[in-house]
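Take a look at the structure set out below.
Here the complex is missing one protein chain, while the rest keep their positions.
Here is subunit A:
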Amino acid sequence: MRDSLNQNFFKSSNDSRKSSSDDLALWRSIKNGNDLAFSSLYNRYAQQLFNYGMHLCHNRELCKDSIQELFTYLWNRKESLSEIDSVKYYLLKSFRNLLIKSIEKDRKFFVDLDDKHEQFQPETFVEEEIILKEINFLKREKMNFALSNIPKRQREIIVLRYFNEMNYQEISSLMGISVPSAHNLLSKSLQSMLAIIGKSK
């Protein structure tokens, strides 16, 4: 037995990337009405979905509501869930649809970050800003600048690839583009982001 095992190292290297190995087993248990499996699925994906949603619409309440709606929907029709290839893909896709639907239904809550005529700062944005400032004033501000100032599609693909670790097949079908254009879009997006980081330095 090695005493030199460094617990912190393992913890930090794993916290952002939960293993997807037993997703499908969870999925099957949920179909059979296992609420432990259901809570595991929530624990595993709520943060990931939230981060993705926030980059899509920057509206905290809307993202929270949509996560709640998605999981409620899942549980209420668990018996009729079909066999799927990737639980993560299914969740992100359904969550995206829900968000887009609510955004269209209720445009006044929608803050389009690409909209350069934006005159006001919505409350949620201000709240987020305060939190960010508390943690690390200078760094945070500059960094947040980088992702929020590139076009929406570019931001989305970076988030899907980097945070959600989707592969290109999944990204292309989620965003409705071909695999080669997904490759192009991602490298273009990284360039835009780097250009902004460079400028703000």
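Here, contacts are C-beta pairs under 8 Å (C-beta built on N, C-alpha and C of every residue); 3 or more make two chains touch, one makes a residue touch a chain; residues count from 1.
Throughout what follows, contacts and distances are computed from a predicted model.
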Name of the absent chain as recorded in UniProt (options "Ferredoxin", "Iron-regulated ABC transporter permease protein SufD", "Rieske 2Fe-2S family protein" or "FecR family protein"):
"FecR family protein"
Touch assignment to the omitted chain, from A:43, A:97 or A:181, lands on A:43
With respect to the chain omitted from the figure, which of A:68, A:97 or A:181 is a touching residue?
A:68
Positions on subunit A contacted by the hidden chain, ascending:
1-3, 5, 7, 9-14, 17-26, 35-37, 39-40, 42-44, 46-47, 50-51, 54-55, 64, 67-68, 71-72, 75-76, 128, 136, 139-140, 143-144, 146-148, 158, 161-163, 165, 186-187, 190, 193-194, 197
